[in-house]
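Quick one: the structure is below, and I'll ask about it shortly.
Note that one protein chain is taken out, while the other chains of the complex remain in position.
Residue numbering begins at 1 within each chain, and the chains themselves are lettered A and B in the order written.
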Amino acid sequence: MKIYKEQIYLTSHGGTPSFFNITPSVKEIIKKSEIQNGICAVISPHTTCSVFFEEFVHDYTEDGDEYLQADLNNVLKKIIPDQVEEGQYNYPGEKHYEAVLSWPDAEDYLPNGDRSALLNCDAHLKATLIGSSEIFEVDNGKLGVGPTGYIYFVDFDRTRSRIRKCKIIVLGE
Amino acid sequence: MKIYKEQIYLTSHGGTPSFFNITPSVKEIIKKSEIQNGICAVISPHTTCSVFFEEFVHDYTEDGDEYLQADLNNVLKKIIPDQVEEGQYNYPGEKHYEAVLSWPDAEDYLPNGDRSALLNCDAHLKATLIGSSEIFEVDNGKLGVGPTGYIYFVDFDRTRSRIRKCKIIVLGE
Partner (left out) sequence: MKIYKEQIYLTSHGGTPSFFNITPSVKEIIKKSEIQNGICAVISPHTTCSVFFEEFVHDYTEDGDEYLQADLNNVLKKIIPDQVEEGQYNYPGEKHYEAVLSWPDAEDYLPNGDRSALLNCDAHLKATLIGSSEIFEVDNGKLGVGPTGYIYFVDFDRTRSRIRKCKIIVLGE
């Protein structure tokens, strides 16, 4: 039994949720692992990001989203509307602003002290619903999904562009 | 540390979501694995199917669904209505139809060229919400859940009956 892991970097675009088809990366990492049978954990270490399993669709909206991504956005928006102002949700509270401002890396979270950078309650809740990790099969040295199955990483945070990490961990023999 | 895995086959009925109580299979596979302590990953390799953990209920609807399954269907339908026609969601787009038609196994996805077989956007989105995998404990050679805990596999795709796979992977020692 052995373990192999890598992390990949993804640059979110802000404005709308950023979706990434990370299937090629996952397949390449499984190959490099030389593990034949086991599991592959795909994990978001960010609290506004999720990992999910979905069909790849060949049509794109004007925003550049695949059709199922756009449909997912529409469904999630209905139950968790985009946060556009303070007071719309409880989050973020006054103490949270103060805490973030006191961090040594406050500039990363509140660029230029702009409080609107914390107006991402919707992204936090969407990520909680979709979940931060999924487990896939490693089968005979390959990703054990059918031909229509793809792995996506999404950053629901619309407040700004950021560099995100995704952890890919292969365990098996 | 060792690994043991099997896949089980489940025949969905179409018309409504198909739920399967796979707990007996998971327990049997853990027993066959002879692994005493570790994890058991239960994984759907299909993008309209999910795995979830729920109580077994002793009452059934006329459709044959356990009461909690019927309640889950009702909640999900409210936020993700059944797709009954093209144009209701973005998915499936024209390029997606064309791509599927070009596949060597197109007949599996569009039987008799019937485009309605792709009207399963709701199933894709429901599966994304519920998730494609769950991890369970293997404890002293047994599934580590309480007496009311059961593992379900669901195919949300209502378009037709199909044979589905579920992957069960045990890791531990």
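Observations on the structure shown:
The rule is short, and it goes like this: a residue touches a chain if its C-beta (ideal position, glycine included) is under 8 Å from a C-beta of that chain, and two chains touch if they have at least 3 such contacts.
Source: prediction; values computed, not measured.
Annotation: of A:57, A:145 or A:169, A:169 touches the absent chain (contact as defined above). Of the candidate positions A:17, A:92 or A:144, contact with the hidden chain is made by A:92.
In the full complex, subunit A touches the hidden chain at residues 1-3, 5, 41, 43-47, 79-80, 89-96, 98-99, 103, 109, 121, 124-125, 127-129, 131-133, 135, 167, 169, 171. Mapped onto subunit B, contacts with the missing chain fall at residues 1, 37-39, 52-55, 57-59, 61, 67-68, 70-72, 74-75, 78-79, 129-131, 134-137, 139, 144-150, 171-173.
Quick note on the criterion: only the chains that are shown with their structure count from here on.
Separating the CA-averaged centres of subunit A and subunit B is a span of 22 Å.
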